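And now, subunit A:
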Amino acid sequence: MDQNNVLIDIKRVSKAFPGVLALDQVNLCLRGGEVHGLMGENGAGKSTLIKVLTGLYPRDTGEILFEGEPFSLSSPQEAADHGLSTLYQEINLIPALSVAENIYIGREPMRFGRIDWKQINGDASLAIRKLDLDIDVTQPVSSYSVAIQQLVAITRALEISAKVLILDEPTSSLDLAEVAQLFKVIRKLKEDGIGILFVTHFIDQVYEITDRITVLRNGAFIGEYETQKLPRIELIAHMLGKDPETFSLEQTAGKTQQEKTKTGQTLLDVKQLERKGSMMAFDLTINKGEVLGLAGLLGSGRTEIARLLFGIDRSHKGTILLDGEETVISSPRKAISHLFAFCPENRKEEGIIEDLTVRENIILALQARQGIFRPLSGRRQSEIADKYIELLDIKTPSDSQAVKNLSGGNQQKVIIARWLATEPRFLILDEPTRGIDVGAKAEIQKLILGLSEDGLAILFISSELEEVIACCDRIAVLRDRKILSELSGEAIEETNIMQVIASKDVNQ
Partner candidate 1 sequence: MSQVQWLRSENFQRMLWPLMALVGILLFNFFFTPGFFHIEIKDGRFFGSLVDIANRAAPVMLLAIGMTLVFATGGVDLSVGAVMAISGAIAATVIRPDYVKGVLEYGEVQSLFLVLSIPLFFSLLAGLWNGLLVAVIGIQPIIATLILMVAGRGIAQLITQGQIVVFIHEPFQYIGSGFLFGLPFPIILVLLTFTVTYLLTRRTGLGLFIEAIGANSIASRFMGIRERMITLSVYIFSGFCAGLAGLIVCADIKAADANNAGLFLELDAIAAVIIGGTMWGGRFTVFGSIVGTLIIQSLTTTILTRGVAPEVTLVFKAFVIILVALIQSEKFRQLFSNRMAGEKVRTS
Partner candidate 2 sequence: AKDKIVVGFSQIGAESAWRVANTDSIVSEAKSRPHIELKFSDAQQKQENQIKAIRSFISQGVDVIAFSPVVETGWEPVLKEAKRAKIPVILSDRAVDVQDDTLWVTFMGSDFVEEGRRAGNWLMENYDRLKNPDKSSDVVNVVELQGTVGSAPAIDRKDGFAEVTKGSAFKIIKSQSGDFTRAKGKEVMEAFLKSEGKKIDVLYAHNDDMALGAIQAIEEYGLNPGKDIIIVSIDAVRGAFEAMVEGKINCTVECSPLLGPQLFDAVEDLMAGKELPKRIVTNEGVFPAETAAETLPTRKY
C-alpha cells in the first residue's frame, strides 16, 4: 500500500458536549485504497468523530488535513462537495420520497433544465441491483423494512463518486448474504483507490474487510493497528480497556446448555393467524421460560409476526390463545395489559422519543401501563432509570440527558431498559442488539437468558444467525411470509437453518 497516499489526517481533535468529553485528542489517518476500521464501545466517540469530520459539529480543538491541506468544513453539504460520501449511523433517508429519489436527491441528473426522472429511476434500479436487491424504486422508501432502507442508504453513499467513503455501522440489520454483497462492492471501490472508513461492532466483519484499525475508548485515542497483526483478543482488550487475560472470547455463547427446568407451560398458542398481504397463516406456540427465535431473510415476515402478536397490525383470520384462553389483541395497549413487551427494530421512528430524557424514555411504558393517575414519583423514576442505566451500562452524563444526545448503541439500550422496566411476561425483541458493542451484546444476551430462566417467554428476532442460535431454545424459520419449519435442540445449527431457507419445496 502506498504510504504517502494519505487522504484524511485527523490530528488531536477534541470535541466536548455539555457533561461529556466525546473526543479527546483523537488522531486518525485514512489512506486512499484502504478500508479503515474505526472501533470502540458504545459511546466511545466514533459517530462523533465522523460528524466532526464532515462538518456537522464544529470541533473544539485540533486539525484536519485533507490531501495534506488544512481543511475545515461547516456542513455535510460542503463535505459532499469535497468528495466525502457519508452514511451516518441512523438511517437518514426521506421517508416520503421514492427509493430512486433518495439515492439521487441533491445531485439529480438534469436534462433540458429539468430533472430527468427516467434516468433517475433507471439508474437507481441498476445501482440497487449491485447490492443484489430487486425492489420497485418508484415506491416511497417508507414502505420498505428497515433492512431495505439501510441498503438504500448504502446505495446512496456508494453512488456518490467520491474520494472518501464513510460508513457508520452499515451492516447493523443486514444478514450474511447482504453483507457479503456489500463487501464485494467495497473491495471494488478500494481497488479504485477510494479511502473507506468503516465502523461496525461485528469483529468478524472487521477482520474480513479492513486493512487497518483505529481504536477509541471513552473519547480517547487508543491506537492505530494493522488488522493482520492485531489478534482479536487484543482488539477487544483495547476497546474495553481490560487485560486480555481477564475475559474469554467465548462470551457470546451464553446459553446455559444444561436444559432449563422447562415447565413446558404454554403461554401463547397461535393458530392459523393470517393477515392478508403481509403474512400467510401460521401456527406458533410460545412457552414460558423459553426463547423462541425467528430466522429468515430480509422481508421474510419476521417483523410482521411481531407486529401481529403485539396488536399493531390486526389479523384477518386465526386465533391467539393466551394461557389457554382465546384472546383478541387489538392494540398495543391491549397487549401491554397482558404484560407483553415489544422492542421494535426501527429505533428512531418507533422506539425512542428523541426530545425526552433518558429517564422519561425508560419509565414511559411502565407509566403508560399504570395509567395517568398513578404517577411514578420523581424518586421512583430516578431509581428505575438508574437501575437500568447501571444494569445495561448505558453511557450518559445523567438520566436527564435528552435521549437524542446518546450514541446509537446506548439509545438501543434505553429501549431495552424501557421494556425490562415493565417486568413483562412475554418479551418480543426485534433486532435488539442493533448497534450494540461486543461486550454489551454478550451482557444483554446473558440478561435475556437469565430472564427466560425466571419464566419470561421471549420472541427473539435477529438477522445475526449466530446470535439467534446462541440464544434460542427453538427457532422458527421463515421465508416469503410463511413459516417453513421449526428447529429445536440439537437441530439448531447454522447449516440446518440455511438449508431450510434455501429449500425449494415449500411444502417441507
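In this text, a contact is a pair of C-beta atoms (placed from the backbone, for glycine too) under 8 Å apart; a residue touches a chain by one contact, two chains touch by 3 or more; residues count from 1.
Regarding selection, all candidates are chains of the complex that A comes from, given by their letters.
If you're wondering where the values come from, they're calculated on a predicted model, not measured in any experiment.
Chemist: All of 1 or 2 belong to the same complex as subunit A; which of them touches it?
Modeler: For subunit A, the touching partner among the candidates is 1.
Chemist: Provide the residue numbers of subunit A that touch candidate 1 in the complex, in ascending order.
Modeler: Within the complex, subunit A contacts candidate 1 at residues 60-61, 310, 312, 331-333, 335-337, 342, 344, 349-356, 360, 364-365, 367-376, 378, 400, 418.
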